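Complex shown without one protein chain; remaining protein chains in place.
Chain IDs A and B follow the sequence of writing; residue 1 opens each chain.
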Amino acid sequence: MSLHDTTDAAIPRRIHLTGGLRLPGFLAMAAVDLPILLVFGLLIVLPLLTVLAQAVMPALFDPQSPGLAIDLTPLGRALSGPRVLRSIGHSVELGAAVAVTATLVGGIFAALTQRFRLPLRALYVPVPWLVFLTPAYLKAMAWVLLMAPGGYLAQLGILPHWASDAFFGLGGLVFVHTLSLFPLPAFILGSALAGLGQDIEDAARLAGANPWRIWLRINLPLLTPAIALSLIATFAEVLSDFGLASTIARSSGFGVLTYGIYAAASDYPVDFPMAGAQALILLTLILLVTLTDRLLRKQGSLRLISGRSRQSLPQKPPPLARWIMTGVVVLIGVLAMWLPLVVILLRTFTATLGHGLEPTNFTLSNLTETLTPGAPALQALGRSFLYAALTALIAASIALILAARLDRAGPGLKASVTGFALGTIAIPGIVLGFGYILVWNRLPGFRDWPFPHYGQASLLVTGYVAAALPYCLIIILTAVGQLAPSLTDSAKLYGHGAVARLIKVVLPLVLLSVITAAALSFIRTVFELPISQLLVPQTGSPVPPYVVRLLGHDDDGLASALALVCMIGAGGLAGAGWLVARRYLNFTSGARP
Amino acid sequence: MSWALICEGLEKRLGGKPVLQTLNLNVAQGEVVSLLGASGSGKTTLLRAIAGLNHPDAGRITLNGTEIFAPGRLIPAEKRQIGMVFQDYALWPHMTVAGNLGFALASQRLAPAEAQARITHALDVTRLGPLRDRLPAALSGGQQQRVAIARCLAARPQLMLFDEPLSNLDAALREDLRTEMMDLVRQEGITVIYVTHDQAEAMAVSDRIAVMREGEIAQLDTPETLYNAPATPFVASFIGGFSLLPGQAQGGMFLVDGQTLTLPGTTGPVVLVIRPEDACPATLHPATRLIAKVLHAAYQGRCWRLTVEIAGQILRLDWPNTARPGDQLEFSLPPDRCLLLPIPIPA
Partner (left out) sequence: MRTSLALALLMSTAALPAAAADLVLYDALDFAGHVAEAFTKATGVTVDVVEPGSTGETLGKIAAEGNNPQFDILWVDGSAVFERLMQDGAVQPVPADVAAAIKFNDLGKALTPASLAFIPTGASTTAIEVNTTKVAEADYPKSWADLAKFAGAVAAKDPNLSGPAYQWLAGFFQTNGVDAGKALLAQVLTNKDLSGLGSGGKINKAVLTGDAKVGINQDSSIIAKKVGGEPVVAVYPSEGSVALPEGLGIGAKSQHMDAVAKFIAFVTSPEGQAAMQDGDDTDFFFIPVIDGVAPKAERPAITFVTLDDKMASAHEAEWKQWYKDSFVPQ
C-alpha cells in the first residue's frame, strides 16, 4: 500500500459522502456532525426556546387557544413594571459586586496556594473543589442557621443584632455568594497562573524587580484575560443562581430575576409569558456583558511564547509573611466550607433549633430516620445516586466525542461552541426545567417518544445531562487541546478509524480529565434542584426536592441529616473514584509537549 | 589574576540526590566558560545558583570580589546585577521590544536620557532598531532571542549567563545567531557562562569548557586541550565523533580482539580514543594497524564516514573512498595521536 493510498484512506469519509467534492471545512464538518449538533440542539436549545419564545409569543402554549401570534405585551409589562425593573437592578448589582469580590478572593487564594509553600494544607487545598460541588441552597441553609436571629451565633451571644440585620440584605448576600463562588475564579486564575511559567518571573528578578513590581507589571497584566473571564463567569453564575435567590434573598426582600421567574411560574394560573420575558432579560444581560468584554479585548489573548516553559515552583516565604498568608487561606477555607459543614453537623445531631447547643438536645434520631432501610429518605438517596451515575457516564462520553471532533475543527467553530457551552452554564436550571416539560409534554412530535418520556426518569436524566454537559465539555476540551495532534495523526495513518482512535489513543490520555468531568457531574447532579423538582419522575423523587420540602416544613434537622449523608456519600464515592483513577489510570506523562 | 567569579565547594541535594558535589569553578574577567553536560549533570542548577534563582546547601560564590552567597550572607537575585538569556527567551509578552528593554533598566534608576541611549545602543548592535515597537509575538524565534540578548546588554551586567539559548531555534539559524551573539559579547568584553549540551557549540564559543557529570566537573580546559587530551573516557565520549575502543594495555602494547598495536601506556584495562580524522591507510603506520568490519558508509562531501566494528565495538572513521558493508577494512592510526585512557573503576 503506497503512501498515497494510505493518505487517501485517511481523508475523512465526509468528502466521499459528497461524491468527491471538497466542501468548505465548516460545511463538511457540519454534514458529519449533524447528529451531534442535533443532540445539543435537542438537549438545550429547543427547551430554552420554548420558554423564551413565550416572551414574544404569549399564546404559544395557552391551554385554551394556542397560537403563534407575536405580541410584545409580556415584555412590555416586564420592563415597565417596577418589580421586574427592581429585580433587574438587584440582579445586576449583586452580580457585579460578587464578580469583583469573588475574583479577588479566588485570585488571592490561587496565588497564595500555588506560589507559596504554606503549612496546614489539608485545611484549605481541597476547599475550592468541595465548595464548588456543594449546592447553594445547602450553604444558604447553613448560614441562615448561623446568622438568623434565633440561630446559633445569636444563641452563643456572639452576634449583635445589627450584624444579623445586615446579613439579610445585600451585604450578607454578597458575603455568602462570594464564599460560594470563589472556586470558579480560583480555578481559572490558578490555571492561568500556572501557565505563566517561571522564566518570565526569573528574568524580571534578574532585571532587579522586587516581588511587588513583578506582580504589578508582569503577572497581573498577563492575567488580564483570565481575570476578565473570571468576572464574567462569576457574574453569569450569580445572575442564574436560584438556591440563594430563593432562600436568603427572598427573606431579605432582595428580589432577583431568577426568583421572579420562579414566582411567575409557580402558581396557578401560571404566567409563562412573564417567566419567559424575565428569562429573556436575564440571558440578554449575560450576553451583553460577554460581548462587551469581547469588544474591549479585541486584540485577542496574548499568546505566551512557551514551548517548554518551566513550571513555577512554590517558594517558602519569610516567617511573618508565612503566617499571615496561611491565616488568610485558612480563614477562607473555614468560612467557605468548614464552618457551614460544622453547622450542618450540629443541626443533624440536634433535635430542635430552638434549644441550640444544650447537651440534652443532641440526638441521633435525625440520622437514624434518614438511614432506615425502606425510609423514603434512603430511597431518594438511592435514586439520586443512580441517576447521577448515569448522568456522569453519558455526559462525559458525549463531551469526549464532541471534544475530540472540535479539537480538529477550525478556531471559529471551536470558539463558538466553547462560548455556547459557557453561555449554557448561565441558563437557570428552572428555565431549562420548564422548557423540558413544554417540549416533551406539549409539543406534538416529541410527547409520544418512548424515551425520553415525560414523567419518567429517562427525561430527568436527560435534563441532568443537559445541565452537566457544558462543564464536561469545557474540562475535556481543555485536556484534549493539550494533546499533540501528532498522536492521533499517526494513528490515522496506520488506518485506524475515528472511533478506534478515540477509544485507543485519545481516551487513555485524557482519561483522568474524563473521570474528573464525570466525578464533577456526579456530585453536581446529586444536588441539582430545579430540574429535579420540575421533572420529578412518577416512580419517586430524588434527594433535592425532598430536602427542600423538609426545609419548607421546618424540618431542618432531617434536611441537614439527609444533606450530610448525601455529601459524604457523593463526595466519598466520586472522590475515591477520582483518586483511584489518578493513581492507576494516569497515562499522560510524555504526551504533553 | 582577578577572577570575575569564584565558586567554592558548592553542594546541593534535591530530594536526597546530590545535584552539585563540592563544585569549584573560577572564571576570569571577560572569559567565556561553557558548562557542558547531559541533562541531570547539574549544569543548569549551577547556572541558576550563580544567578541566585536557587540556593546551594553549602559553599561560597564571589562575584567581582563581593560575596553573593556564603554562610550567613546572601545577596538576592534582584541585586546581583547578573544577566541571563533563557532557552525560551522569557520575553515579557505584553511589552514591546523597547518596553522589554526599558523594564530591564527600570530598577537601575537611570536618567531617562541615559536609559534611552542604552536601549538604542543595544538595539543597534543587535540590529533590532526597526522592530523596537513590535510585540514579541510578532517576531521570529531568532529575533526574539536577539531581543533577549539586547535586554541583557542594555543592563550592562557584571556577568552574563546563557541557558541553552540556541536549542529552540532552527538548525540553519543556530550558527549565524551564535556567531552574532559571541561577537557582541566579545566586543563588550562581558564575562559569560554558557550552558549547553551541544559540544560543537561549546567548542565554538568558549575560552574554556567545564565538562560536567553528576554534579561534578570532570574536566575544565580549553577546547583544544579537551579535543587533544581528554582526561577520562567519559569526557572523551562527550566530544563529538570520538570513538572509544576498550582493550588491554600491557608492556607497551595495546591488545584488542586479537590485534596488537605498539603504543606505550600504563598497564591494565584501557580505552583507545580514536578520532575519525585520525584514520590513515594501513601502510602509513604499520605498528598501529587495525582491521575492522564495515557496517555502513555515508557520504559526507569531503569524505566518507564509515561505521566499522571491532570486537562488538562501533567506531566512526573518515575515509577517502567508500566501502561495502560486510567488507574488512584495514587502517592505521598515527601513534602520536593515539590516546590511551585508563578505565576508572566504579566507586
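Observations
As a convention for this text, a residue touches a chain if its C-beta (ideal position, glycine included) is under 8 Å from a C-beta of that chain, and two chains touch if they have at least 3 such contacts.
Predicted, not measured: the structure shown is a model, and the values here were computed from it.
Across the entire complex, contacts from the unshown chain go to A. Residue A:461 is the one among A:461, A:518 or A:574 that touches the chain not shown. Only one residue in the set A:160, A:314 or A:376 touches the chain that does not appear here, and it is A:376. Touching the chain that is not shown, out of A:437, A:472, A:543 or A:581: A:437 (per the contact rule at the top). Within the complete assembly, A:263 is the residue of A:75, A:98, A:153 or A:263 that touches the hidden chain. Screening A:58, A:128 or A:255 for touch with the missing chain picks out A:255.
Mapped onto chain A, contacts with the missing chain fall at residues 35-36, 39, 61, 63-64, 82-83, 86-87, 90, 149-150, 250-251, 253-255, 263, 265-270, 272, 354, 376, 386-387, 390, 393-394, 397-398, 401, 434, 437-438, 441-442, 447, 450-458, 461-462, 497-499, 502, 533-534, 536-541, 545, 548-549, 552-554.
Throughout what follows, only the chains that are shown with their structure count from here on.
In the complex of the two chains, the chain B residues touching chain A come out as 51-53, 76-84, 86-94, 103-108, 135-137, 144, 151, 155, 168.
Interface residues of chain A, counted against chain B in their complex, comprise 197, 199-200, 202-210, 213, 217-218, 221-222, 302-309.
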